[in-house]
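Note that this is a trimmed complex: some chains were dropped, and none of the rest were shifted.
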Amino acid sequence: MQGQAQQQAYDRGITIFSPDGRLYQVEYAREAVKRGTASIGIRTAGGVVLAVDKRIPSPLLEDSSVEKIHKADDHIGIASAGHVADARQLIDFARRQSQVNHLRYGEPIGVETLTKTVTDHIQQYTQVGGARPFGVALIVGGIENGEPRLFETDPSGTPYEWKALAVGADRGELQGFLEENYDEAADLDGGVSLALEALASVNDGSLLPNEVGLATVDAETERFVQLEDDEIETHLVENDLLDEGEDEDEEADE
Amino acid sequence: MQGQAQQQAYDRGITIFSPDGRLYQVEYAREAVKRGTASIGIRTAGGVVLAVDKRIPSPLLEDSSVEKIHKADDHIGIASAGHVADARQLIDFARRQSQVNHLRYGEPIGVETLTKTVTDHIQQYTQVGGARPFGVALIVGGIENGEPRLFETDPSGTPYEWKALAVGADRGELQGFLEENYDEAADLDGGVSLALEALASVNDGSLLPNEVGLATVDAETERFVQLEDDEIETHLVENDLLDEGEDEDEEADE
Amino acid sequence: MQGQAQQQAYDRGITIFSPDGRLYQVEYAREAVKRGTASIGIRTAGGVVLAVDKRIPSPLLEDSSVEKIHKADDHIGIASAGHVADARQLIDFARRQSQVNHLRYGEPIGVETLTKTVTDHIQQYTQVGGARPFGVALIVGGIENGEPRLFETDPSGTPYEWKALAVGADRGELQGFLEENYDEAADLDGGVSLALEALASVNDGSLLPNEVGLATVDAETERFVQLEDDEIETHLVENDLLDEGEDEDEEADE
């Protein structure tokens, strides 16, 4: 109880340091990220894979309504986890930065540059008063100088570069799965398989196409592509991850 | 009591994160939505239906005074539930955005674009200090590229796309009714029937014309139309939902 | 006590939501309205009637000093109840809006438009920090396109359209009286009679001319007219509501 009272003292008004040097509002924003469903990013030699859990709470909610994968630029995609409305703000910010770069320099923005512009924006909300931090983590993936790059932005405004990562619910379990099974030599299809296997691993071992969002940025084409349900289904079948029983019910509904 | 005290700590001043990553002011604003009477949106192949419970507390209050269905543009209607004065602000905002789109691009605004412009506006009130969130949920329905679209905006600023949904009082019961009875193949009339049946289901099985607000956006005409009391009565009779006894009394009054 | 402590937590600083979705500062502002003497509005086929209780606390206070009925435009009158100084601010705001309409569109402002401009203004004071809500309710009555219209603005910023209504002290009792005795077919004189009967009903059954404020907007002339004491006396005599004993004393004083 003592600890709790002390903790409460540091999370009101503006974001300030606790006696042990922590920023509680930032840590609470990280909890908001954990409350969101999982998102995964995987970097392969052939490009970047973004995969998200988009199971919906009601059959009447449109699958497409759960927007967790976004195109930031032709060559960059972003997956998010956490507070959805906050994610939209950052995605919009990222898109505007991409456009500004095109206008100003006549060339596409670098993945790292874009990520760091976003994290600097996020940091401001953790230091200057009058607003709360963003309750969202982004996975920014794309191609830069022909090389696949994969970054994370966290609520403190720190940029991280990853080979593969998971954010949101079950992060611990998923990251463990990725660490065990990641193969840097894999091609883009291998990345897709790993992403789906990871998501299935925390979902009774199988998935339905409409419960998953999947996008890739191919290192050769340098184009962000969001996969359709039938393409996802093909991938699930190939990886023996298709939730057969449920799927039929779903199809009957449509 | 401990939990309550803790909860109180996070809902004063500006909207900030609780230790478990929640935004209490946003959750309280959702309670304000539940305090409002129910509103329903249904998407059919033939168009979109908006229906609202507009029972009035006093016989001297004008039925038309309970404004819960609004025209945002020729092809888009909005139904609201929750804090009425807040709803008016968002409706005005939506109308201005529609006009701006006409002026700037010479064409009507998309239903999705309009919804997301509104939710981004709502989000700002949950992150930047000096104001409270909007205590209202909107159902935005219209035709986009010939296709009926139906969205919800919630107090967090998250946009959702639905086949059918209810907001406001009795949301749980109404949403359950919709999930059970929704038929994607239905035409506009079928949608109207489902909406009325849903509202009647939480109102002793019958309704009076002046207790209901009803509007449609036909996929062919792409025109928002608000139904008159006699049209509503016809629909109620057709669906065997007319509250006969009460209706006579009402007519005697007028 | 628990409830009270909780309640206190939500009414300081700016107007924010309570856990059950209420805005306490707005509800307290409604209490400020109840602390004001009663005002009544009645819509008849022949026009709109505004009547107010203007009993004064001291014989040396000028009757005219209790300004509860105001002319907003040639065709619109406003009665208020609640915090007098706040009412003046809103009346001034309404007058400026009427003038702006004349200047901008060359025609008188609609009753509904004026009401909603005022309620939007009121709403701002309930959402944005740094100020308290207005502690006043207005009854806005006038003629629009030849039709009598009667609106209420409440401290939340919600506009309501009424056939007849009472605000301020004894609202419950007065509204009950109006509901029982309202006759939509009545002419303007009938409306005046109903208003005076209602006020007398909470004042021992009789009234003095200088204790009442009375104004009408005739549907034909479309002109706001405030009645003089002798005209009010005539109405009181006709309706057998004149407080004879007291009246003589008063006349002796003057």
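Should a chain be cited, it is by its letter among A, B and C, assigned in written order, with residues numbered from 1 in that chain.
In this text, a contact is a pair of C-beta atoms (placed from the backbone, for glycine too) under 8 Å apart; a residue touches a chain by one contact, two chains touch by 3 or more.
Everything numeric in this text was worked out from a predicted model, so none of it was measured.
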- Expanding from the 3 chains in view to the entire complex of this file gives a copy total of 7
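Following the convention adopted for this analysis, only the chains that are shown with their structure count from here on.
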- Query: Interface overlap for chain B and chain C, more than half of numbers shared or less than half: same or different?
  - Reply: different
- Find the geometric centre of each of chain B and chain C from their Cα atoms only, then give the gap between the two centres in Å, rounded to an integer. 31
- Message: I'd like to verify one number: the distance from the centre of chain A to the centre of chain C, where each centre is the average of its C-alpha atoms, in whole angstrom.
- Response: 56
- Task: Scan chain A for residues touching two or more other chains and write them down.
- Result: none
- What part of chain C is in contact with chain B in the complex they form? 2, 6, 9-10, 12-23, 116, 119-120, 122-123, 126-130, 151, 156-165, 175, 178-179, 182, 184
- Message: Taking the touch rule as given, give the residues of chain B at its contact with chain C in the complex, in rising order.
- Response: 1, 4, 7-8, 11-13, 24-25, 28-35, 58-62, 64-65, 83-86, 88-89, 92, 125, 129-135, 254
